[in-house]
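Of the protein chains in this complex, all but one are displayed in their positions.
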Amino acid sequence: MDSPTRFTLTEHSPALWRVTFNNPPVNVVDSTMTTELDSLLTRAEESGTVAVIVFDSADPEFFLAHYDLSDGDELKWVLAHRDEIHPWSALLARLTSVPLATISSIRGRARGAGSELLLATDIRFGSREKAVVGQFEIGMSAIPGGGPATVLPSLMGRGRTFEMLYGGLDFDGELAERYGYVNRVFPDDELDGFVADFAARVASFDLQTIKDIKRFVNVATQRPVKEYKDQMDAFWAATTRPAQQHVARHLFEAGLQQRSDLERDLPQWVTRFQYRPGPDAQ
Amino acid sequence: MDSPTRFTLTEHSPALWRVTFNNPPVNVVDSTMTTELDSLLTRAEESGTVAVIVFDSADPEFFLAHYDLSDGDELKWVLAHRDEIHPWSALLARLTSVPLATISSIRGRARGAGSELLLATDIRFGSREKAVVGQFEIGMSAIPGGGPATVLPSLMGRGRTFEMLYGGLDFDGELAERYGYVNRVFPDDELDGFVADFAARVASFDLQTIKDIKRFVNVATQRPVKEYKDQMDAFWAATTRPAQQHVARHLFEAGLQQRSDLERDLPQWVTRFQYRPGPDAQ
Partner (left out) sequence: MDSPTRFTLTEHSPALWRVTFNNPPVNVVDSTMTTELDSLLTRAEESGTVAVIVFDSADPEFFLAHYDLSDGDELKWVLAHRDEIHPWSALLARLTSVPLATISSIRGRARGAGSELLLATDIRFGSREKAVVGQFEIGMSAIPGGGPATVLPSLMGRGRTFEMLYGGLDFDGELAERYGYVNRVFPDDELDGFVADFAARVASFDLQTIKDIKRFVNVATQRPVKEYKDQMDAFWAATTRPAQQHVARHLFEAGLQQRSDLERDLPQWVTRFQYRPGPDAQ
């Protein structure tokens, strides 16, 4: 594997790796990150020793902001490959089933694809004060593409899933824990220590047992890949509609994917740019 | 649609409607309310603009008391139409899948069919001090007919579902939130404002996206209609047994469906009238 450009990899031991997202200015997810994460999982599986991977962020404000919406080539690729599963969906499905333990340690905003990434890990721990999770996509007139409609119900039930997906509002650490979006939150200065101890404990255990647990919990909980594909198709269909294009254009003009107030409070900003069809529509 | 008699409809905007239950003395659900709600959903779907419907109550003590148990003609109808799904079950199934967002704003008691109605909406917000939810039907020697055995596990898990259905006790707002029966509760004087803001936000978003979310969450969570039908059949079977008839007769004598202490504390009153078969049974 070439050196990754979107994250750093720390090999604490042959059994315990840590991926630290680092893609300035706000840690967007993009096709390069997808490829690099896929290669990382291949290398981890082939190692025969990696039992635990922890995901955290080098940026205390942004765990992962959301998917990179500036890449015009990607829509062209999607339209030319309608029968294939999108690489981001494929990565999320692979992360869900990879035979080792995965843990997200959340500090800062994890919205959109950032939330989808952490939902595809096995366990989510967060900072009580600084973790922020959400699927803001309805504010851009698009269903989230990476499957939270499929994954969230098994974590926090049907009703709270609708609240998140219809409202597109941020959940802070306390609410995310109360709803089950994350396992638990800790005071910010205790998070790293708890996660390090927990991950080291798991990594000290028998790898075959970890694989058995992963497999059996997946038998009971994993959703069909088709649900991921259908939602991603619906997302890309949305990007071809005026409603989505209208909001996206205005958001970029106002600071999207820059280190901006807009990125910090994205769910509030989207309401300024809702599309109103009719003679006066921009 | 003729003017509804069991609720008032407020059209806040073309995208946002509010249904306020108003069926004195205690807001029972009956076959007329079922028909009126079904017509309302048809009108909302045909509008092409309604994105959100909020359900609340004109009576701060009773969101919806329970189903009208005084209508003798209904059992005759049921016995003559054994192969059909009961209209109340059909309405709940339709409400679960109708392609728009539905929100219950709960103040006062929502028991039996009242609880079933709010469980069929997408999101439940409630008053911390005044929301009361429950399925008291076991106290009348009958399984609830509207499917909470099917719906509650996806909200609060198998164990808490058994606690509610076996015990038939009220859950207050705080416990209902802790268990996930409702999304969240708010101080009573903040509930209306929160719900109004949330509903207006959702109603400002793209209707197609709301439809996509509803559809995909349902793919992951909706239960087969057969489970609703089987439970409703079991409910009506129960009403033909002496145990149910004994309790029902005594409850009506003591104030059922009147503005009574019995209606206020129904789960406590049912224990007075349990049927004991044998030579001395009434």
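For clarity, chains are labelled A and B in written order, and residue numbers in each chain start from 1.
Keep this in mind: a contact is a pair of C-beta atoms (placed from the backbone, for glycine too) under 8 Å apart; a residue touches a chain by one contact, two chains touch by 3 or more.
What you see is a predicted model; the values in this text were computed from it and never measured.
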{"item": "Of A:S31, A:N183 or A:Q245, the one touching the omitted chain in the full complex", "value": "A:N183"}
{"item": "Residue ranges of chain A at the interface with the undisplayed chain", "value": "101, 122-124, 154-156, 180, 182-183, 198, 201-202, 204-206, 208-210, 212-214, 216-217, 219-221"}
{"item": "For chain B, the residues touching the chain missing from this view", "value": "137-139, 141-143, 149-150, 153, 156-163, 165-169, 223, 227, 230-231, 234, 238, 241, 243-244, 271, 274-275"}
